[in-house]
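A single protein chain has been omitted from the complex, and every remaining protein chain is retained in its original position.
So that you can tell them apart, the chains are marked A, B and C in the order they are listed, and the count of residues begins at 1 in each.
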Amino acid sequence: MEKKTLLTDCPDSKGLIAQITNICHKHQLNIIKNNEFVDHQHGRFFMRTEIEGYFNDQTLLADLDFSLPKGSHRALISAQKKRIVILVTKEAHCLGDILMKSTYGGLDVEIAAVIGNYNTLEELVTKFNIPYHTVSHEGLNREEHEKKVLEAISPYAPDYVILAKYMRILTPEFVKVYQNKLINIHHSFLPAFIGAKPYQQAFDRGVKIIGATAHFVNNDLDEGPIITQDVTHIDHSYTADDLVKAGRDVEKSVLSRALQQVLDDKIFVYANRTVVFQ
Amino acid sequence: MEKKTLLTDCPDSKGLIAQITNICHKHQLNIIKNNEFVDHQHGRFFMRTEIEGYFNDQTLLADLDFSLPKGSHRALISAQKKRIVILVTKEAHCLGDILMKSTYGGLDVEIAAVIGNYNTLEELVTKFNIPYHTVSHEGLNREEHEKKVLEAISPYAPDYVILAKYMRILTPEFVKVYQNKLINIHHSFLPAFIGAKPYQQAFDRGVKIIGATAHFVNNDLDEGPIITQDVTHIDHSYTADDLVKAGRDVEKSVLSRALQQVLDDKIFVYANRTVVFQ
Amino acid sequence: MEKKTLLTDCPDSKGLIAQITNICHKHQLNIIKNNEFVDHQHGRFFMRTEIEGYFNDQTLLADLDFSLPKGSHRALISAQKKRIVILVTKEAHCLGDILMKSTYGGLDVEIAAVIGNYNTLEELVTKFNIPYHTVSHEGLNREEHEKKVLEAISPYAPDYVILAKYMRILTPEFVKVYQNKLINIHHSFLPAFIGAKPYQQAFDRGVKIIGATAHFVNNDLDEGPIITQDVTHIDHSYTADDLVKAGRDVEKSVLSRALQQVLDDKIFVYANRTVVFQ
Partner (left out) sequence: MEKKTLLTDCPDSKGLIAQITNICHKHQLNIIKNNEFVDHQHGRFFMRTEIEGYFNDQTLLADLDFSLPKGSHRALISAQKKRIVILVTKEAHCLGDILMKSTYGGLDVEIAAVIGNYNTLEELVTKFNIPYHTVSHEGLNREEHEKKVLEAISPYAPDYVILAKYMRILTPEFVKVYQNKLINIHHSFLPAFIGAKPYQQAFDRGVKIIGATAHFVNNDLDEGPIITQDVTHIDHSYTADDLVKAGRDVEKSVLSRALQQVLDDKIFVYANRTVVFQ
C-alpha cells in the first residue's frame, strides 16, 4: 500500500467531486482526506485528495484526463521526502530554524545544499553535514552572478528553492527557471513596506504591528502569490533595531509554516493567488 | 432553485464521498461547497455539503439512507433564518453584540425573545423591539425556577438557546430538553478555572493570558463540547476587575463567532467534541 | 482628595524624573502610577503621572514650569468624564460598540451627539437617547458641507471627535480645527491599502491577514499618527464581501481600544508618532 496526493484544478462544472472520487473508488483507492474549493470569480475548481492503495499511475491519470473538463491540471504526487536548496546571505535565524527542524523533527525535508553570496553561514551549515557553497557576487554583474548561482543549484535538482533571507533581487530569467518553486520570506507584512529596509520604513511610519510574508517569487519584486503571513505587536519603545530583532521570530515561523504547507502539497497557485488547504 | 445544507455523519468506510456526491449528482443538485473529516480514533466520517438545485427531500434522504452504512445520521437543512432565545442575567456585553449584529448586519438570526432572571437588561432589549421576560428566581428552588424559564422559552420554539452570561447552573433536566441546542459562553479558557469566579482565580494564579470558551452545555458544568475559544494577553498591572473588563471583549467575540458557526450548520457534535468546518 | 493625570514632554536632560516627582512630593501629592519614555532619536522625554491629593493647579504648574527645560509641555488633566462627538456614514458596527460600552460599561465617556451624512443610523442612536444630526452632503461642495458639519459639532465643545466609519475625506481646514482631537478608524492595516476600497485591494492582492488601524487624522489622508492596530487571519475562501464582514470585528475592537487609551490620557503625539503608555 502506498500514499499519494492528487491535486486537481480545472474549470468548474457540475459533478466534479463525484467524477474524481468515483475514479478513485473504481481504482480501489481509499480517500484519506479531501479538500475542495471553487473560485467563483474565476470559475475554477480546486481539489486535493490524499489517497491510499495500490496505484497504477498511468491508468488513473488517463481516467481522470478522460473525465475532467478541458484546461484541467492533474498532479499525482508520491509521499516521498522533498529536496530543497536554500539561498542565504548573512542572517542565520530562518536558515537555523529549517536546519534544526529538518534534523530534529518538525520538517520532513532533505536539505540538499545551502548557497550563500557570503561565507558567513558556512560554519553553521557544515555543523549539520550539509554542503555549503559560497557564490560571491563581488566583481560580477547580476547576470554573471545568477548564472553561477544557477550552476551551483542545478546539480541538486531541487523540488523547491528557498530564499531564507537572501538579500539580492532576482532577474526574471532566474525566476523563470524555478517557476512556482521559488519561495521567499519578506520581512514585512506585504503589501506594506515593499522594497528595501522595511523595518526602517515601519519605524518611520510609527506602526504598532510588524509582520512577515512568505510568498512565491515571480517577476515583480515582492508581488508574488502570498502563502502565509503573520504579525507581532510592538510599541513606541522599539527602536528600528528592536524591530529587526522582533521581526526575526515572525520571519522564521512564517517561513517554516509556509515550507510545511509546500512540502505537504497543500498549495495551488492561480491568478497570482494561492489556495492553501489546511 | 434552493440552497440547502446536508450534514452526514456515519461509520467510516470506503467510497463514502463518491456515494454521497453521486446521489447529489443523480438528483441534479450542484455542490457549492463540501467538507469532510474522518475521526480515525472513533472510525467516524463527517461530511457537510452545501447544495443548490430543485430538491425532493424525501427521495434524496431515502437514497442516502439506502446507500449509507448503518448508524448514520443525515440532516438536510434549509437555508432559512434560525430562531434563538437568549438567556441573560445582568451583563449586557454579549447580549448587546448579538442584538447589534442581528439588527445591523453580521449575524443572520431572528432573536425571538430574551429572558432574564433580573429585569436589568429589559430596557436594552426593548430598544430593539424584542420581547423581554423577567423570570425571577427569588423565592423559588432551582426546579421551580427552571420550570418557569422553560415555560417562557417554549412558545418561541427556538432552534437554539443562547446563554449570554446567564449566571445560573442548569439541571440535567433542563439540559435534556435542549440537547445540543444550548450554547454557553464561559468566562475562562476552559478547562482552566472551571466553576465560579474564574477571573478571581486567574488573578490569584498570576496568569499572563485570559480567555473565553463557547461550548454546548451538557450535564456536567463547564464540561460540554467546546465550539471555539480565544484569549487576550494581560500583565501584572491588571487587577481582578481589569481582568473582568478585558475578558468582556473576548467573551463577546467568542460567543458571536460560535453563534455564527452554529447558524451556518458548520458543527457536528460527537464523543463530547465538535467538528467545526470553516 | 482628587485624582489627576500630569502629562509632561520636554527635551531630555538629566534628573527629570527626580525633578518632577520631587515637585509632586513637595505638593504632598501621592503618585499612583508613573510611566516614562525617552525618544533618543529626537532627544525627547515623555512622562505620564497619575497623582492623588489636594491640588493647587496653578502653583504646581508654575513649579514645574520653573524646573523643566525650555520647550516643555505640561498638561494637568482632571479625571472627569470626557465628551465626544461621533461622525458616521451608514455602517453601524463601530458606532454600536461605542454606544453599548458607554451605556452598559466598558467606556467611561459622554457621547454628546452623533452626526451622519445620511440618516441611516438615526434610529439606532435615538434608541440610546443621544442627539443625532443628519448633515447631508448632497448638493454641497466639500467646503460647504464641512462648514455645516463644524457648525453641528461646535455647540457640543467635544474633547474628541471620533470618525466611526465616516466615509468622507476631510480638508486640512477641518482637521486644523480639531488638531490631535480627531480619531479615525481605517479599514486596513496601514500603510497597506491606503485610500479607497481597501478590502477589495486586499482581496485582489490575495493577502492572508487583514487589519484595522486607529489613528489621529492630519492633513494627509491615512497618514496621521497611529494609535493602535490589529489583524485577523483569513484564507483563500474569503470573498471580498467576507473580508468586509471579518474586518468589522477588528475595526470595532481597534477603535474601541484606541478610544479607551485616548480617554485615559495615555497618548502623546510627537513627530507624527504616538507614545502610548499601557
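Assume contacts are C-beta pairs under 8 Å (C-beta built on N, C-alpha and C of every residue); 3 or more make two chains touch, one makes a residue touch a chain.
Owing to the predicted nature of the structure, the values given are computational and were not obtained by experimental measurement.
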- Query: The chain left out touches which of the shown chains?
  - Reply: A, B, C
- Note on the structure: Contact with the hidden chain, among A:H40, A:H73 or A:K127, goes to A:K127
- Query: Of the residues B:G43, B:P69 or B:P191, which one touches the chain left out of the display?
  - Reply: B:P191
- Chain not shown, touching residues in chain C: 14-15, 17-18, 21-22, 24-25, 30-36, 38, 278
- Message: Counting contacts across the full complex, list the positions on chain A that touch the omitted chain.
- Response: 92-93, 96-97, 100-101, 103-106, 124, 127-128, 235, 237, 245, 248-249, 253, 256, 278
- Residues on chain B that touch the omitted chain in the whole complex? 37, 39-41, 189-193, 205-209, 211, 225-231, 235-237, 239, 272-276, 278
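Just so it is clear, only the chains that are shown with their structure count from here on.
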- Message: Counting C-beta pairs in contact, which two chains come out on top?
- Response: A-C
- Message: As a quick test, compute the distance in whole Å between the mean CA positions of chain A and chain B.
- Response: 37
- Query: Which chain B residues sit where two or more other chains touch them?
  - Reply: 278
